[in-house]
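With one protein chain held back, the other chains of the complex are shown just where they sit.
Per-chain residue numbering starts at 1, and chain names A and B are given in the order in which the chains are listed.
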Amino acid sequence: MRLIARRLAIGVLVAFTVMTLAFLLTRLSGDLAVSIAGPSATQADVEIVRKAYGLDRPLYVQFFAWIGRAMVGDFGQSYFFKDSVANLILKRLPITVTLGLVGLSLALIVSIPLGILAALRENTWIDRGVTLFTMVGQAVPSFWLALILMIVLGLQLGLLPISGTGTWQHFVMPGIVLAFTAIPALTRLTRSGMIEAMASDYIRTARAKGLSRARIIFKHALRNAAIPVVSIAAVQLGFMLGGSIVIETVFALHGVGYLGWESIAKNDFPVVQAVVLVLAVFYIGLTLLADILNALLDPRLRNG
Amino acid sequence: MSALLEVEGLEVSFGGRTAAVRGASFRVEKGETHCLVGESGCGKSVTALAVMSLLARGGQRSAKKMSFAGTDLTALSDREMARLRGNRMAMIFQEPMTSLNPAFTIGSQMAEVLTRHKGGSRAAALDRAAELMGRVGITAPGMRLGQFPHQLSGGLRQRVMIAMALMCDPELLIADEPTTALDVTVQAQILRLLASLKRDLGLSILLITHDLGIVARIADHVSVMYAGEVVERATTAELFRAPQHPYTRGLLSCVPVPGRVQRDRPLGSIPGVVPAIGPGFAGCAFRSRCTHAVETCAREIPRRQAGEAHDYLCRLEPDWAELQPA
Partner (left out) sequence: MSEPIAIQAPQPSSAGSSRLGSAAFAIGIAIVALVVVAALIGNALVPADPFTQDLGNRLKPPFWMEGSEAGHLLGTDQLGRDYLARLVYGARISLLIGIMTVITSGLIGITLGVLGGFFGGRVDDVVLFAITTRLSIPVVLVALAVVGLMGSGLGLVVATLGLLLWDRFAVVARSTTMQVRNHDYVSAAWCAGASMPHILIREILPNIASHLAVVATLEMALAILLEAALSFLGLGVPPPLPSWGLMIAEGKDYMFFSPWVIMIPGVALAVLVLGINLVGDGLRNLLGAERLR
């Protein structure tokens, strides 16, 4: 438990660091007031903008103001949407989270059986086939896969809608593409975990007890092999949420990633800052969850 | 009278190349403790695994005869063999630290053997598990049921393994070096436990070991293995009184036995190392280290009788005398 508390403390520190980096990120392009005011603004207009957005205050004052409000969830007002940043994010969050969960579920549904199969048929053609599949999966660019699926499943076969949200079908193709980003790693992990487990002494004992093969594989071996897979899956979800921007953009899913994309295009700095922070916090939370899951599932890690 | 376990001409190889066992034959009678003794690498563990059909991938076995309580083991399918394992034949292993699944409680691992083979409720199985744990000398068995393997010491884990092996009242217990990984004091306790189980339950035990001391303490019959063959078989008393095979004699001279060793005489040792046996090896595997080897030892070796239930593989006559040192 002490370890978890320590991780939590570090996580909070990391969040603060990310907040700082996000703040600095948006200040990168130089004078924000100029960007907001637009190319056709006069010097007077720029000064008005500067005052209105509090950009005339010293940098560290702006920084602490941002931190102070961010900690209570007030990320300010969007420059372009007529809404508070927090509201914007909250409205889009369910879509991104749903997409992430769909992607992860699909990934696990594919990876775990494939990994087990490859492990049980180690060094046969099936195993090599699975390895080839994971290698190709890692090499294919996700946005390209998205387009291919659109052409095949959306257009030629007319099976699924290719953009927007609204029904569960809208999440299928994006979910598949997202799953592909995690399938290679999870499959390899399952496979190596199962190979190691099946070669262990306790499996020999299980065989000596005359247990059925199914029970040996799915109860005894898998239970041990799955421990790292479950926790890595949580981390992968974190990566998926962070990387959702590409897929949401291609499929026009109005999630948090897409919001980030729009706000970059529009120089909507408060939104950009907030999106970076929110995604980072999700990742931190998920890695913490991964460590907790790891401790829960492995009796050797629990205290006493 | 047919034995409980009869093995004749067992051969085991891995990957078609390494011949780990090249014709082992022995019998385990009902209610007796039979020791398979030999140094590391002689094939004794592999023999036990082969009997239980637990060989690792790539292992092939064949035997002229291998029967348990009249059932031909070589004719059984995997499924049928699995029904015997843990049920009428049980096995415990050398490394108690890694032989139990770290993710499940002691109780659940023990209970599943009983429910698997004899059905019944989990609660009843857990009761029996607690009872058996008490039988093997584990204190507070009720509490142990809910504990995980990593919470127990090596000696305790081995007792759990023994109790687990007894869940279905097996007729035969195969123990592969059960005390090698344990402290000396714990060793003695485990041996005493095995002896008492044999006495009280009529359990037949096939014990694999490299330690002649253990043989002396607990075995009724002994089979000595060298380089994949059984080179001598006898009752324990006979073996220690009148060992015949040069290897056995060499082994015994290495072990200081109170009352037998003479002062001022060096302990014996066997020069040389166990040879690597490739396919197509003929003759006696010990000849490279034997002071009595002659040309014919590279060919067929006769099996000689040295008394009732005492035979050995050597050209030398029974009760042959040592060559005097030059």
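Note that in this section a residue touches a chain if its C-beta (ideal position, glycine included) is under 8 Å from a C-beta of that chain, and two chains touch if they have at least 3 such contacts.
None of the values given here were measured: they were computed from a predicted structure.
Touched by the hidden chain within the whole complex are the displayed chains A. Across the entire complex, the residue among A:Arg50, A:Arg92, A:Arg191 or A:Arg204 in touch with the chain not shown is A:Arg191.
The residue touching the chain not shown here, chosen from A:Leu13, A:Ala52 or A:Leu296, is A:Leu13. Across the entire complex, the residue among A:Lys51, A:Arg69, A:Arg128 or A:Arg302 in touch with the chain not shown is A:Arg128. Checked against the full complex, the candidates A:Val49, A:Ile89, A:Leu211 or A:Ile245 give a single residue touching the omitted chain, namely A:Ile245.
Looking at A:Val34, A:Val140, A:Leu153 or A:Ala199, the residue that reaches the missing chain in the full complex is A:Val140.
Seen across the whole complex, the unshown chain contacts subunit A at 3, 7, 10, 13-15, 17-18, 21, 25-26, 28-29, 118, 123, 127-128, 131, 135-136, 138-144, 147-148, 150-151, 155, 188-189, 191-192, 228, 231-232, 235, 238, 241-243, 245-246, 249, 257, 260-261, 264-265, 267, 272, 275-276, 279-280, 283-284, 287, 290-291, 294.
By our rule, only the chains that are shown with their structure count from here on.
Residues of subunit B that touch subunit A in their complex: 52, 54, 78, 82-87, 90-91, 93, 95, 98-104, 112-113, 116-117, 148, 150-151, 161, 164. Of all residues in subunit A, only 200-202, 204-213, 215, 220, 223-224, 227, 297-300, 304 touch subunit B in the complex they form.
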